[in-house]
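What follows is a short report on a single structure.
The other protein chains are all here in position, but one chain of the complex has been omitted.
On to chain A.
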């Protein structure tokens, strides 16, 4: 019986890092967008274009991860 501890450890590490990173990014993204929605009504302009760009960047990274996931399923 040979247990592949290295594979198990890498599954553990990769899953942990990727999940936390993705959830963190996505959360930042939706908060960035929601700030914009909340303050647009209040009327203050300025750095919200930045928040918005940041949000889209976060979503872009998440989309890239999903694309890579689909690539893994197909290949």
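Heads up, the rule we're going with is that a contact is a pair of C-beta atoms (placed from the backbone, for glycine too) under 8 Å apart; a residue touches a chain by one contact, two chains touch by 3 or more; residues count from 1.
Quick note on the criterion: contacts and distances are computed from a predicted model.
According to UniProt, the chain absent from the figure is "Phosphate transporter", selected among "Response regulator", "NADH-quinone oxidoreductase subunit NuoF", "Peptide/nickel transport system permease protein" or "Phosphate transporter". Along chain A, the points of touch with the absent chain fall at residues 1-4, 7-8, 10-12, 14-16, 18-20, 22-24, 26-31, 33-35, 37-38, 41, 62, 66, 69-70, 72-75.
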